[in-house]
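Every protein chain of the complex appears in place save one, which is left out.
For reference, chains read A and B in written order, and residue numbers begin at 1 within each chain.
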Amino acid sequence: MLFSTFVFILGFLPVVFLGYFILNKKKLLIASKVWLIFSSLFFYSWWNIAYLPLILASVLFNFILTNSMLHVKASSVMNKKVLLLIGIIFNVGLLVYFKYMDFFISNVNALTDSEIALLHLALPLGISFYTLQQIAFIVDSYEGLVKKKNFLDYTLFVVFFPQLIAGPIVHYKEVMPQFESIKNKIFNYNNIALGMFIFSIGLFKKIVIADTFSIWVHQGFDVAYTLSFFDAWIASLSYTFQLYFDFSGYSDMAIGIALLFNIALPQNFNSPLKATGMIDYWKRWHITLTQFITAYIYTPIVRSFVPLTFHKAMFATLLVFLISGMWHGAGWTFIFWGFLHGISVVINHYWQKKVKIKMPQYLAWFITFQFLNFGNVFFRATDFDRAISILQSMVDYHHILVSDYLIRRMRYWGYSVEKLDGYSAAHSFVDVDAVLMIVLGFIIALGFKNSTQLQQAFSTMKRVSIRWYLWSILLMSLSFMVMSFQTTTEFLYFNF
Amino acid sequence: MTKEEVLVKMQEIFRETFNDTSLVITEDTNAEDIDEWDSFNHINLVASIEKAFDIKFALGELQTLENVGDMITLMITSKL
Partner (left out) sequence: MHKKSYIYFFIIGTFLLVMLLPLFNYTVDRWRVLHSDYEHHYAGHMCNKTFLKTKYVIAHPKAYDTLLMGSSNGGYMDSTKISSHTYNMKYNFGLLAIHLQNLKTMLKQGVKIQNLWVGINDYIIWKDPKDYENSFERRPYKATILEDMKTYIFYLFRKPDITDWYLWRGRYRLVTADIITHPHPHTEAKKREDAHFKIPKKWKKHMKDIAPSLLRYDDTSYRIDAAIAEIKALKALCEKHHIHLTLFMYPAYYKNYILYNQSKIETFKRKLASVMPFYDFYRLNHRAYDAMKWQDGMHFAYSTGDFIINSIKQHKALVSVANIEAHLEEIKYEAKESLAHQEGMYMFHNSIDVPSKHIVFDLQKQYVYYKNSPGFTLKEKNATLVMDVKTYDTSMVLAPIATHYQKVFMSVDITSSQKTLLRLYYKDNPKDEYHESRRFLYRLKKGRNSLNIAIPSRYVNNGLRLNLVDDKDIYTIHKCMMYE
């Protein structure tokens, strides 16, 4: 099920909300937990019930494993460490199998000229997220951070529908105490108001902003045969904005929905497009992922390098970004994207540590944004050739293909242009809408407070001012109207 | 051990790690206060603390440590 559909907002959500709090009111606390779990699984299965058994098996296996860790003796063969290894291998193995098998096979085929058949497995929904979440739990269990738990609590922690499919990635200790707290069993007007407010922002970002950009992104990255200079820039900038508004909008909606249930999910974005450096960027983009990778992948690696030198840390950083690239997608373009980000973070560290010149903020922002935009071309393009071709068009100043639209405009202004030397008319999708939208994208991303800051401001307000009220119903109603116009949408991070 | 005892021992470790014998730390000291306390020295610092007190920080704990006070509280309540 998608957050941005009528069936979710007007059907599923009210029913689950009412059910949860009615059961709570009747003091049927176990039943209300089961209700949430059942609803979450229903939400998950709406797409395709075929993947339900897999997530249930994963939850069951991990629960039994971590439970055994509590009872096992250090001296036995099957001690904690072995269980940890089994747990990690199982979870990573599952992810690798569904996500990367075909990638490995096609590479083996290319290298050894063999013809092994591809498995053509479809990616189970949310597997990249619930895998990471459970690995963190296994490690925490191994290190003794998890004291008591029961099966229902654990299941709810993994499958809670607001964050099940595309994060934010949460820790058991962040979320379970909130579910346990008696205070949270009664519905809270402040939280509901705040939740609706944030949800309307997220919905607007996704439906009105991100989905509009997706038109030009699709044209530029999937459809067009060759791109003119303007087309290439419109396509790449549109994608940078689409990615940001779509994913941060999704996170906003997740946070807003969870608030209805009195659960506070962690912040996932903090105006990443305002970042003035690549280190800064990763502290602002997909924050929960950065935290996970830092804590559970980067730290173990550098700890094994102690005493830690700068260069060893840089090596670990690069390695970790390659892994991150792989996590984002099974393809060389993703690995390369990870590599680009890794290198740039390393350069940023170098600059900070060795080069003592402080760069002016605007320049730092500009360089960071350009780099992000460039890197995103690899993230989105279906293969290397396509990415290179788009990048070439972006810098190919000498072969600016002039679009039919521009030729007509120039004629109108008195410049007769049939064919200019070295140029030729090409089909272009550049129009005024695209340029306006990109300008709007910059204004919103750079000029406004982000949703977390708005959330802060809203929650500290004792009374909601008319201005805030009007803005929120405007965003919500515009989103609803656009939803009624739309037929199909794409949730970007859904393929993870 | 008491908080003060831990703090004194920590100060020694800090002075050694950051090579500054005049360094003074309090419970509120965090990475912003000490120029040299970047993410690399942090790892070395943590390793030195672990060695000196014969404890181990869990991966899941490391990211929640905002300042010296947090570290000490954690150490006292669960490790020492």
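Simple rule for what comes next: a contact is a pair of C-beta atoms (placed from the backbone, for glycine too) under 8 Å apart; a residue touches a chain by one contact, two chains touch by 3 or more.
Predicted, not measured: the structure shown is a model, and the values here were computed from it.
Colleague: So there's a chain missing from this view; which of the remaining chains does it actually touch?
Modeller: A
Colleague: Kindly state which of the options A:79, A:190 or A:370 is in contact with the chain not pictured.
Modeller: A:190
Colleague: Taking the full complex into account, what residues of subunit A touch the chain not shown?
Modeller: Residues 189-190, 192-194, 196-197, 200, 419, 424, 463-464, 466, 469-470, 472-474, 476-477, 480-481, 484-485 of subunit A touch the chain that is not shown.
Note that only the chains that are shown with their structure count from here on.
Colleague: Centre to centre, by mean C-alpha position, how many angstrom separate subunit A and subunit B?
Modeller: 33
Colleague: Going by the contact rule set out above, which residues of subunit A touch subunit B in the complex?
Modeller: Contacts found on subunit A: 136, 139-140, 143-145, 171, 173, 291, 294-296, 299-300, 302-303, 306-310, 313, 352-353.
Colleague: Mind listing the subunit B positions that touch subunit A in their complex?
Modeller: Per the stated touch rule, the residues are 38-40, 43-44, 47, 58-63.
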